[in-house]
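Selected chains from the complex are presented in situ; the others are not included.
As written, the chains take the letters A, B and C, and residue 1 is the first residue of each chain.
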Amino acid sequence: MSHSPSATGAPTRAFPFPGERPVTPEVVREHNLNELEYERILEILGRTPTLTELGVFSALWSEHCSYKHSKPILKTFPTTGPRVVQGPGENAGVLRLAEGWAVAFKIESHNHPSAVEPYQGAATGAGGILRDVFTMGARPVAMLNSLRFGPLDQPRNRYLFAGVVRGIGDYGNCVGVPTLGGEVDFAPGYSGNPLVNAMCVGLLKETDLITARAHGVGNILLAMGARTGRDGIHGASFASEELSEKSEARRPQVQVGDPFTEKLLLEATLELISSKLIVAIQDMGAAGLTSSSAEMAARGHVGVELETDKVPVREADMTPYEILLSESQERMLVVVEPKMVTAVQAVCTRWELDATPIGVVTDDGMFRIRHNGAVVAEIPGQRLVDDCPMYYPEARESERVKELRTAEPPHSGAGLPALDEALDLLLQAPSLASKKWVFEQYDSTVQGSTAIRPGGDAGMLHVPGTEFGLAVTVDCNARLLALDPYEGGKAAVAEAARNISATGAVPIGITDCLNFGSPEKPEVFFQFQEACRGIGDACRAFGIPVTGGNVSFYNESPTGAIDPTPTIGMVGLIDNVGDRLQSHFTQPADRIVVLGKARKGSLGGSAYWAEVLGFVGGQPSIVDLGAELALQKLLNHAAREHLLRSAHDSSTGGLAVTLAEAAMRGPYAVHGVGITVDLGLVESASETSDEELFFGEVGAQAVVSLDPALLETFLALAGQDKVPAAVVGTVSDVNENVSISRGETSITRPVSDLREIYFNAIPRRMKQGLSAKD
Amino acid sequence: MQRVAVVRFPGSNCDFDALCSAERAGSESYFVWHRDTDLKNPDVVILPGGFSYGDYLRSGAIARFSPIMDAVQRFAAEGGPLLGICNGFQILCEAHLLPGALMRNARLTYVSRPVNLKVERTDTPFTCAYQGNQVITLPVAHGEGRYVVDEKTLTELEATGRIVVRYVAPDGGPAGAEDNPNGSINAIAGICNAEGNVVGLMPHPDRMTDPALGLTEGLGFFQCRVGTTGSL
Amino acid sequence: MTYRAHIRVVPRAGLLDPQGQAVEHALTALGFPEARNVRVGKAIEVQVAAANRGEAEARVRQMCDKLLANPVTEDYLVEVEES
């Protein structure tokens, strides 16, 4: 072993752990490190790494931890603003609210683990995002989830869907955090590579905010929570490769979640933070002890020395390599002043948790690991975390997509199904149908502050002891992104903002979960780059920051890359929860108003073409960010003034589906209501075909209902805010017909039939109760 | 002002909900940790909802042995008003303070939704604020809420009016399959002991007490004052 | 001596077993029509130190009576083997 000084000047030396394999080119490849990266390692160490060191590098330099393909692009997001307390880079972003309150929120993917083991994969995904939020000192008050699966007619997809939903539910329900929203979409591209994105929202007093920066040379590192087993070793690099036979083979031992221990960790962590007993705390997530210790040290510009033999383990004779890379769940790494250790341990004991000293903060900047005294890894810490090579891959749009944008659906004119037939087909498509089957499995009322449950647009909670509330949503229409990633990226932010605004709240920030295929494919990287540009532009137009997020690349299965799916998680603020709007029609004789315009050529990438004509193509609508912003302002304004009885944003499926949803009302309403609507009155209706008018996905559209007596005031307000507003009809009595017309053509269906279709679409397909694994 | 003790087990997650519901109803409420042995002379004791000990093995099976439970048993035996909500109800059954058991929902999945309930007993310390046979809507959220009990006890419960709340149709009529969220026998949602001082139910009154939201149908469960029976 | 106890906790005969029914349906749907009377319960494995098998079994039964099975809804079977 050479001892030539490393580039940092500090000579590093480490001895292979007895029995450890020597580092050969094959071993390097097994660790998903390329030549450039290995060269860099040799240069940093000035010698050949030990296997333990190689494992550490491969984990921290995996896409998941290093963002080596995405960092430059992510830098283009707007991340500042008057509310921003903590932007990207910490466990979660934090925005200032009022009265000393702040909100911490973050979204994470757990796609690959869920593809292998849906129940545990999804459960541990929920667990991880909860920890990201409570390690900031915030109490989790809401969860959301964004899911993608292949079509439900394949048993494997039903198995994954059922397992994922049960996993998310069992975990969040046990910890006691209400799930207030989410989305589920089904498309062929996700067979074999489902997406499981979980978002958590937490509340804290700004004074309790704590960051994961180790400091104070001589301070003690404590391992807190569950013992360390061989779970998920190399999960981080596993998440950073394509799913294949090979990855099946080197699949890490499955991580098993324990929500009970998580709940104890949550309470103990919040108590430790609010009582100011600790210096810093970080969850041992991807790459476990390695990333948590290395990142906390790098952020604080200090070194760490860990003694892996002191780490409480679940299984006999674990090697330092295994202990460092284990992804056992429900573990935290805590930095504590020596004089505080016993006080901290007392709190943990009360919550029936272990807290064991396993290392110290040092002043030499080294990431040093000892096992039974011997140094098995010694790496300059800052370089370990910061010096992974960055990549600027080629970006080129695929020719196929260009062609698809200009393609036309097979049938047209006479060949088209009747409009009411089309509406039925849309309402029974699992992607559009009610997600009751899903959200009934999630506790949505625990903590007693739920203002709006799943089933409308955004969810909402009341911040106890104040007047204000938070609205939360996750949205992404991947079909639009597949056809036009830039407009699709804008559309995802715009739809999330419409969902927030439809409740009367004002958008204040987003977190994003960027699910894409392999960035090494030019057409995928093009999608990534363009989608991010769209997201950034939309946020700038709306004046809201991106406070953090997560990148999930390599979502590829034998059938190729998934549709680009950058899920947008958005938080909104409503000054008085009493002003909130629901999305369903309530009172007979209320007037119905369509906000926004109809547009020619608004069927590109629409659900109508996809679900009814089986055609995915065309140019999606260009998102008019100015019109979106005007609509957001109007809805918020009208809610404040108590002018509206309901508001529902119009997106997938267009106006006909939006009106039907509002008329059917929620799953627990005894009956739906009838409506009589003439869409011919919508602005620019004359320029559109019936299909474009009824099912076009235009953007900047919403459907509201209100007391006739308030109509004039509201229309005046809409005029001021420059939002087209057309009084298109009225709400009739319960159980009557949903009748939507333009001139001669019309849809007329009993609302009870529509409810039957819409609410049973998914239960019908999931009947078998238990689905086989394949 | 009455004192309400809320017992916290590891895994309780509706402990704050119960505490602040009691406060909203004008009580002085405080937590008692499951390892304590003294309830600190309360007027009322609440076992809150949640997943005590993760609900591992059976809901409430492990919590029932917590050190505090001796004091709870004594409090109940002396006629003290004791309320078990959701997991609290499961613990009361495991501890034999109430008859029967709560098993996995008939549909096998966790169920979170609003349900319609008829308040059939209004002379308990927790329902005296409601009118006889009043129909209220409260949320349920549980995986193991299917009430089962042997024939003999069931007959006795019905005969002696010990069904406190029952799942019903929206119009107050007998529950159909859709109205009974877990397949409980006789659509039983909550019961009381022979003396009427111990009440357990699966639905969550503690989640419907926030005036700011205008959702206060559950507040009644926390409004009775010791000694009062019949409506306030 | 240490023994390994295999405990089966099953729903009381006569009691509705929705899980068993669901499994039976699924099996039929998957091409196992010959599967009948499916019951689903818990399998619990415990390692116990005891002077002899008889004592081991007696202790395990106490564990079942006290904690592992709910007499209202469940029956249990215990098998003990040397380990």
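Note that a residue touches a chain if its C-beta (ideal position, glycine included) is under 8 Å from a C-beta of that chain, and two chains touch if they have at least 3 such contacts.
The model shown is predicted, which means the values in this text are computed figures rather than measured ones.
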Item checked: Chain-type multiplicities in the full complex (formula in displayed labels) -> A x1, B x1, C x2
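In the analysis below, only the chains that are shown with their structure count from here on.
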Next item on the list: Quick one: report the Å distance separating chain A from chain B, using the average Cα coordinate of each chain.
Entry: 36
Notebook entry, point to check: So, what's the distance in Å between the C-alpha centres of chain C and chain A?
Noted result: 41
Next item on the list: Return the distance between the CA-based centres of chain B and chain C, expressed in whole Å.
Entry: 30
Next item on the list: Could you list the positions in chain A whose residues touch two or more of the other chains?
Entry: 769
Next item on the list: Scan chain B for residues touching two or more other chains and write them down.
Entry: 108
Item checked: Residue ranges of chain B touching chain C (in the complex, touch as defined) -> 57-58, 61-62, 65, 93-94, 100-101, 103-108, 148-150, 183
Check: How about chain A: which of its residues touch chain B in the complex?
Finding: 166, 169-170, 173-176, 258-260, 263-264, 351-352, 439-451, 462, 464, 467, 577-578, 667-668, 670, 769
Check: In the complex formed with chain B, which residues of chain C make contact?
Finding: 15-16, 18-19, 22, 42, 67-68, 70, 72-73
